[in-house]
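Only one protein chain is missing; all other protein chains are in place.
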Amino acid sequence: MKLAEKPDILPGTVGEGLAQRGICRREFLQFCTALTALLALPPTMTVAMAEAISKARRQSVIWLSFQECTGCTESITRSHTPTLENLIFDLISLDYHHTLQAASGEAAEHARELAMKDNFGKYLLIVDGAIPMGNPGFSTIAGISNYDMLMEAAKGAAAIVAVGTCATFGGIPKADPNPTGAVAVSDIIKDKPIINVPGCPPIPVVMTGVLAHFLTFGSIPELDSLGRPKSFYGETIHDHCYRRPFYDQGKFAQTFDDDAARQGWCLFKLGCKGPVTYNVCATTKWNDGTSFPIQSGHGCIGCSEPNFWDAGPLYEALSMPISATASMLGTAAAVGTAAGAAITWHNRSTKAAAKAAHEKVTVQELIREDK
Amino acid sequence: MNHLHLLTFARGSALNWALMLCVAGIVLRLFEIFGLGRKTDLAKPRINSPGSGWHTIFSRSLPPQGMLKREPVTYIGGYVFHLGLLTAILFFAPHIELIRSMTRLGWPSLPSPLVDASVVASIIALGVLLAHRLNNPVKRLLSGLCDYLAWTATLLPLLTGYMAYHHLFIEYTLMLALHIFSVDLLLVLLPFTKLFHTFSVFISRWYNGDIFGRKGVAS
Partner (left out) sequence: MSATLAKGLNSFKEVIDAPIASFFSSCVHCGLCAEACLFYTETGDAQFTPIHKLEPLRRVWREEYTLLGKLGKLLGLSKPLTDAELTEWEPLVYDSCTLCGRCAMVCPVGNDLTYMIRKLREGMSSSGHAPEDLIGATTRSITIGSPMGIKWPAVLAQIKHVQAETGIEVPVERAGADYLVLMSSMEIINFPEYLSALSRIFKQAGVTWTLASDAFEATNSGIQIGASDLAREIVSRIVVAAERLKVKCVISPECGHAFTALRWEGPNLMGKPFGFEVKHILEVLDELHKAGKLKTKGKDKRPLTYHDPCQIARRGGVVEQPRRLLSEVAADFREMPDAGVMNWCCGGGGGVSANSRAEPLRLQVFKHKITQIEATGVQTLITACANCRIVMEEGLEHYHMNIEVIGLTELLAEYLVEDNAP
């Protein structure tokens, strides 16, 4: 039975959109089941979610891209075609996305302004990319600096979703030495609910899952201290890694092409950041559940963690020093030697002075005067 | 400041400074000791002495006759703690990696469960030794703030290391950061507290053995 035949399908809702695209209820329920599981909601919520999404009005979404590489957009658009995750974008009203929209120039900016005006206080603002605070000219769109555009768009947003590590934590643009003075969305927007969906790029289903949650409940999901949805970022990759048993047994690959690596042993010593990276790569995986970096033989680089680019060498084990060098120790030894020489000189003068002050002890001098 | 930040700081700048302070401190302390000099002994030493400085560096690792029975807690506790700590430092795979990364010297590691057991034994021994320190009148008299500080600084790396390895209580990133911080602290304290015996024990034992050895006694 087509959803369109159901009497409760209201015009202008997601349900109508689904019906128009010929999505059957069974398929939609399957999608909702997957989403509830992903969001760590009780299974009983599936039907409620399906109902809620069906009845929700198509959500106006404005997507702003700042200092970014378009990887996040690539991730969300390409990877899952033609699955439901992709189609859900037909269910929202993506009113502005300068990479995806057909319009350009003044027309594009006009669409954005119109959407902001029409849906003031209701639209969802998605941001990818970091914002340069150094010089407004470092990154502009239609002559408007990223900062100005963000501040303007944020005013009327119901909530902001920061997508990708650049928007959530500053990412690569913010990496040392941060030439543009890049900051994350949450560094400058303080008065709006912000959902951080980090990853370089984030997993597509995580992005769609967050949107689904917002559509379903009209609220943002439960977040951790870093503003990430707990349901996706609650546990480390290491916790769910299929190579974890090797770690526990102390079986490690020493190089990328040794026997241990071929047998799929743990990549900890090759710099895998799985133990300190909170994400669902190990369970959700990428490319429609095909694989994830560790499965393909490369350690996790911790791309969804703040400052991951500056968190030590990518190919050094986590327990390794980041920047200590032998020459550093040599310098320290030299400083120690200089200080030691100085203190030796001082000690020797003290001792020499004591020797010089020594008065030959006679038997009369064994007794104190006051005795 | 999130946990990864902390970890990055602990194994980055903090470790660098700790290592530099440690190395500079050790060199300084060695100068402090040797700089004071030692007069040449003009008394003719005995020839064919069974003792010498080198002899005592090793022989003093064993309890002298009758002493084990007098102070079993100190001796057994001391052995278990020191051997456990050495095993953890020198034979745990990640630690060997660390040493290899800095010195290019490496050796085979022991299986993790064995290292694990030695760490547990070491922690228990430290607990027993602390209780003994608080109860034994001699130890209590000799102990000051520095002794308890040194005890704490030694316990922390063992405890945090164990907890990090077993993912106990606190999430791994923070625990690993705390573990490395505790090592940073230990490194800084090492040259300037009684923990310096790690190095000076070889010097003091050598002098002891030399003094006795010249007199014809193996000490």
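Read from first to last, the chains carry the letters A and B; within each, the first residue is number 1.
By our rule, a residue touches a chain if its C-beta (ideal position, glycine included) is under 8 Å from a C-beta of that chain, and two chains touch if they have at least 3 such contacts.
Keep in mind the model is a prediction, meaning the values are calculated, not measured.
Visitor: For the chain that does not appear here, which of the shown chains does it touch in the whole complex?
Guide: Those shown chains that the absent chain touches are A, B.
Visitor: Check each of B:Ser101, B:Thr152 or B:Ser200 against the chain that is not shown and name the one that touches it.
Guide: In the complete complex, the chain left out is touched by residue B:Ser200.
Visitor: What does the interface between chain A and the hidden chain look like in terms of residue numbers?
Guide: 339, 343, 346-347, 350-351, 353-355, 357-369, 371
Visitor: If the missing chain were put back, which residues of chain B would it touch?
Guide: 28-29, 32-39, 41-44, 46, 49, 56-57, 60-61, 63-67, 70-71, 74, 78, 136-143, 147, 192, 194, 196-197, 200-201, 203-209, 211-212, 214-219
Methods note: only the chains that are shown with their structure count from here on.
Visitor: With chain centres defined as C-alpha means, what is the inter-centre distance between chain A and chain B in Å?
Guide: Here chain A and chain B have centroids separated by 41 Å.
Visitor: Going by the contact rule set out above, which residues of chain B touch chain A in the complex?
Guide: 2-5, 7-8, 11-13, 15-16, 19-32, 35-37, 93-95, 97-98, 101-103, 109, 111-112, 171-173, 176, 180
Visitor: Considering the complex alone, what residue numbers of chain A touch chain B?
Guide: Within the complex, chain A touches chain B at residues 225-226, 236, 238, 248-250, 252, 268-269, 275-276, 302, 305-308, 310-312, 316-326, 328-329, 331-333, 335-337, 339-341, 343-344, 347-348, 351.
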